[in-house]
Every structure is written in structure tokens, then in C-alpha cells.
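Encoded as C-alpha cells, here's the structure I'll be asking about.
Shown here: the complex without one of its protein chains, the others still in place.
All chains are identified by letter, namely A and B, in their written order; residue positions are counted from 1 within each chain.
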Amino acid sequence: MNAATGMRRVSVHRLGEVLLASIQQELTDSIAVALRQDLTEMAAAGTRGVIIDISQVEIVDSFLARVLAEIAAATRILAGRTVVCGMRPPVAITMVEMGLGLPGLHTARSLEDALALVEAGEVGR
Amino acid sequence: MTVAENGGAAAVADFLRARREQLAQQWADLTLFRAVHTSGRDVAVHAAHRLVDALTEVARDGRVDDVTVPALDQVRAALAQMIAARSQAGATPPQVAAEVAELKRPVIAMVGRELADADRGAALIAATDLMGTLRLVGMEISLSDEGAIVARQRRQLSEVATPVLKLWDRVVAVPLIGTLDSARTQVVMETLLEAIVDQHAAVAILDITGVPLVDTVVAQHLMKTALAVRLMGARCVVSGIRPQIAQTIVQLGIDLGDITTRATLADALEWALGQVGTSIGRA
């Protein structure tokens, strides 16, 4: 990895009233922290849910797991559900072996399922 | 060994060193390297460099047709790793032998094409011997590598014992049979999670009707699997908890956490259909 790609932030898109962050690059700790900041700030503008697509993420260690849980906690009141979608099998197996979970987060297989979950959360409240 | 052959071996050594990169690039595209190094071409090229270098040493040593020379140790090491990976992936020894044999053609073609007339004849003979030796070493490894063979058989066995059934649109089930040790759990987990991806499954049913005993260790394995399923974005339900097993679970004070459980596979399927129909939007 070169320094240029290492410094790229994760871009956050607004899909109607849902925030979508699709992680497409190798995540350094500082990029993960920047994502948390961006999502927390954008959620303040009034959103119904946050979706984080991790289908391209090759490892989730305790740092990223913590940042994801913090995003869920920080956006819960303003933005409803945070859904993590698309986790790869080796990542899930490794997290379970390590004893890592994703407290406070919802999970979904695909982006469509994640959107449906956000909708369901909205109806349920 | 004649002088001509020795000269041929030296010419092959020089040739391999000079054409290291081109040859590694060509090898990286052949089945052996591609199948072992699936994660990227760079890695395959890197491994190919290693083999070219090892063969260069053998040619430099001169005895290109002798499978017992010490110079072959590096070649053995490089090849053993790839062959073990191939046989673990289920390739049979004849298949592997054919894949190793494929490496010969680019070498002979390049020597034939690029060496000057004066060197070509002896070099072609030496290169042919060298690649023949490589093939023999490969066969010797794949036939004698008991570790890899045992690993392959064990893997095939546990895979056969872990069929994943598609019960319904987006619902998969694994009927577990026999004891659940940690090696078994790993295989079940991997197979099930891959099936969830392939089938776009929203619910996975773990049916333990065929599991004779649930102790704390087995319970832990079930919880791990259920957790991994949930991280993947699907839900997990454990079915087939016979009254006897339910009793042991209570007696041992085993906590199944918040795993959903159902008495029979039919009950679990009913629960699954409810999940698929209501909570998760159908595509």
C-alpha cells in the first residue's frame, strides 16, 4: 500500500435519509476514526439509519470492532439503527475465535437487506 | 557424464539466471502456480522466482539428471509446499504430476528459441534432463507426502459429513451427525458460512438431532457457529434438541445465550419462514 491510498477517507453517501459508508480500501486506524467522525457529524443532520458495507474488508480486529460499536452508540439517538452488511466468512470466523462481537450493531447479508432492516427499525419505533 | 552435457548444464544455469523474470512470469500463469497462489499473481510470480533460483543452483552444480544431489534440497522445499497445498485442495497425485510436468514446456521453448546455435543442442539436452528431474522429485513428494494425504482424506471425510441443504428460498440447514470437536466445528462453520454467501441465505438451521451428546464444549461450539452466522448478517436456529439433551443442558447449567432453539427441524423451518417473510424484505 502506498501513502496516498493509505490516507484516503472512506466516502459517505446519503441515500435518501440513510447514510451509506462503503469501505473499499485497506483501513488504517486513523481512517477508521475519521469515518466515525464523519458519520457522527452527518448523522446530526437528521437521518434514519447508518449502513456500513464491509464486504471488501479483509480483517476486523479489536480496534475496528470498537470503532464500529462506537459509531452505533454515537448515532443511535439521532440516526436509529446502524447496520453492518456483507461480512466475509473468514472475517466472521476469526472474530468469533478471538471473542470479538459487534455489540449494538445490526448485521445484514446485503445492502438490500440492510436497507430493509433500517426501514423495519423505523416502523418499529 | 560427458563434457558436452556439463557444458549444457552450465549454459542452462546462465540461461535461467538471465531469463529468471520471463520464466517466472510464464510459470505464474500455469495451473500449478495459479491454483496454489489464488490470492494474487504477484505471489505466484514470487514463488516461481524461488523455483527458478533453486533450479539454477542445480544446473550450476552440473548433475542435472541425478535425483539424489544435495543441490535439489531447495527445489524439494519449494515444490513440497505447492504440492501439499494442491493435495490439500483435493488434487490427486497424477493431477499434480501433470501440473509439474507443464513447467517444462516454457523452459524448453525458450532455450530452443533464444540460445545461439553453438550452445543450443547441449543446453536442450541438459534442460530436458533438469525438467525431467524436477518431475521425478515432484512425483516422489506427492506419493510420499503422507501428511498431506492424511490431511486431504480427513478434510474430504468431514466435508462429506457436513452437507448444507437448501430447505427454502434463503433458508439453509446443516444436519450435524456425530460428535462436534473443534476441528469438526471449524469445517462446519466454514461450510455453512460459504453456503450462506452462495445461497444468499437469511436463516441457517443447525440440526443436532444426530449429535449424541451436548456438553459444555459442544454448547460452546454451537454458540460460536451461531455468533459467526449472526455476524454474517443471517440468523441461526438450533433444532433437534431431544428431551434427553434438553435435560442435560439444564443439569449442567449450560447457558446457550440467546440462541434460538426449536424441538424439531420442522419447527425450525417454520420459524425460519417467519423470519424470511416478515423481518427481512424479499427481493
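Here is the rule we use: contacts are C-beta pairs under 8 Å (C-beta built on N, C-alpha and C of every residue); 3 or more make two chains touch, one makes a residue touch a chain.
Basically, contacts and distances are computed from a predicted model.
*Asks:* Between "Glutamate/aspartate import permease protein GltK", "ATP-binding protein", "NADH-quinone oxidoreductase subunit F" or "Putative DNA modification/repair radical SAM protein", choose the name on the UniProt record of the chain that's been left out.
*Replies:* "ATP-binding protein"
*Asks:* Pick from B:Val43, B:Val69 or B:Ile245: which residue touches the chain that isn't shown?
*Replies:* B:Val43
*Asks:* Just to verify: which one of A:Ser22, A:Thr94 or A:Ser110 makes contact with the chain not shown?
*Replies:* A:Thr94
*Asks:* Return the single residue from A:Thr28, A:Ser55 or A:Ser110 that touches the missing chain.
*Replies:* Result: among the candidates, A:Thr28 touches the missing chain.
*Asks:* For chain B, which residues reach the chain that was dropped from this view?
*Replies:* Within chain B, the residues touching the omitted chain are 36-37, 39-40, 43, 46-47, 73, 77, 80-82, 84-85, 88, 145, 147-148, 150-152, 155, 183, 186, 190.
*Asks:* Could you pull out which residues of chain A are in touch with the chain that's been left out?
*Replies:* So the residues of chain A touching the unseen chain are 1, 3, 6, 26-30, 58-63, 65-66, 89-91, 93-94, 97-100.
Here is the rule we go by: only the chains that are shown with their structure count from here on.
*Asks:* Could you put a whole-Å number on the gap between the CA centroids of chain A and chain B?
*Replies:* About 31 Å separates the centre of chain A from that of chain B.
*Asks:* Which residues, counting only chain A, touch chain B once they are in their complex?
*Replies:* 84-89, 91-93, 95-97, 101-102, 107-110, 112-117, 119-120
*Asks:* Help me check something: in the complex, which residues belonging to chain B touch chain A?
*Replies:* For this pair, the touching residues of chain B are 186, 189-190, 193-194, 196-197, 200-202, 224, 227-234, 279-281, 283.
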